[in-house]
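Would you mind keeping the following structure in view while I ask a few things?
Right after this comes chain A.
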Amino acid sequence: MSSKMILDLFGMTFFYIVVGLTFMGLGRKITARLQRRVGPPWYQSFLDVFKCFSKTSISHNYIMDLGLIMALAGLIATAYFMPVAKGWTPAGSSSIVVILYLMTIGYLGMAMGVSASGNPNATIGISRALALMFGYEIPFAMIILAMISVLGSSSLSDIAMSQAGGIQNWNIIRFPLGFLAAEIAFQAMIGEKPYDHMIAPAEIASGPMVELGGKFLGIAFLLHAVQLFVETGLMVNLFLGGASTWYEFVGKQFVVYFTSMVINTVFARYRIEQGIKHLWVWAGSFAAIQLVLTRYFDIFSR
Partner candidate 1 sequence: MTRDRLIELAKQFFPEDEVIPRKKPGELEIRTTRDRVVGVLTWLQNEAGFDHLMYISGVDWLEDGEIELVYHVYSYDHKLYCMVKIRVDRDYPWAHTIHKLWAHAQPYEQEIHEFFGVYFPGNPDLSHLILPPEWSEAPPLRKDFDPLEYSMKLYEPEWFKSTDTFASIANRLRGEEAERIIRSVLNESARLHGDAPEKDGEGEA
Partner candidate 2 sequence: MDEIYITNLEKERESMFEGLLNYFRKRSMWMLYYCTGCGAIELPPTMTSRFDMERFGIGPMATPRQADLLLITGYLSQKTLKRVIRSYEQMQEPKYLVGFGSCPINGGIYWDAYPVINHLEMYVPVDMTIAGCMPRPQAVLDGFQRLMDYIQQGKADGWRRYKENYEWYKRNQDELFARTEPVLKGWKDPFAHMPSLEEVMAEEERRKGGAR
């Protein structure tokens, strides 16, 4: 590994976190404006994270420390496989299978860490998150299957490059039903309403985060920031035509996140079984129709 690559990795980690935290702050601002409030400044999440790291914290056992670090490492590793501009990735390749596989490590690490804290609410939150994962992974996998079958490559940067040359080539036009399904699944993926079962503050006292104080909470914030980067990046590369420069990429990511925050503000929360049913029935059927149409009738594809 050359020293340039190491520098790249560190720089990119910093970039992911900054983008993710900015998005979180802007998201709170958007929610506030939609509720006719002034809202916090856009850099509020940075203040929150710095404050969290300036506090004392309590650890129940070393598994709790390790679990959270593992989650953060897993998500950052996922982000390295995300093509940023012109198909460039820090990790060199961008197989979508690897991305989907690594993304679960984040959840598993979180599950390991917080269930070691011994609080029942945390365990409930994690079991809800894993249950919901069944709901959105299946539609998402079907859409990706449809894309791979058309393109013949499982590399995310290939998928992004294949949409070059104008809006009419974007997958959002070529796979409209798939985009709808992915949008629903995306909402569940980043855990916003109507699928915020995992962090239901009024029911299970913020779920996995219930025992996290101080620095652990800071790590949880960073986790969420990187997660936002990965998931919005996935949507941009799959449907919005990738990007040729990094600021175009971030701009498109923000459009995705903005849509999701608006949906988040106007919806209420489903019950857990309603949520999974909704994901399977709507996102699942859209994705299945899309798969059948692309695979056997060759509609929408070039």
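Basically, a contact is a pair of C-beta atoms (placed from the backbone, for glycine too) under 8 Å apart; a residue touches a chain by one contact, two chains touch by 3 or more; residues count from 1.
The candidates came about this way: all candidates are chains of the complex that A comes from, given by their letters.
Predicted, not measured: the structure shown is a model, and the values here were computed from it.
Within this complex, chain A touches only one of the listed candidates (1 or 2), namely 2. In the complex of the two chains, the chain A residues touching candidate 2 come out as 28, 32, 35-41, 44, 47-48, 50-51, 54-58, 201, 205-206, 209-214, 217.
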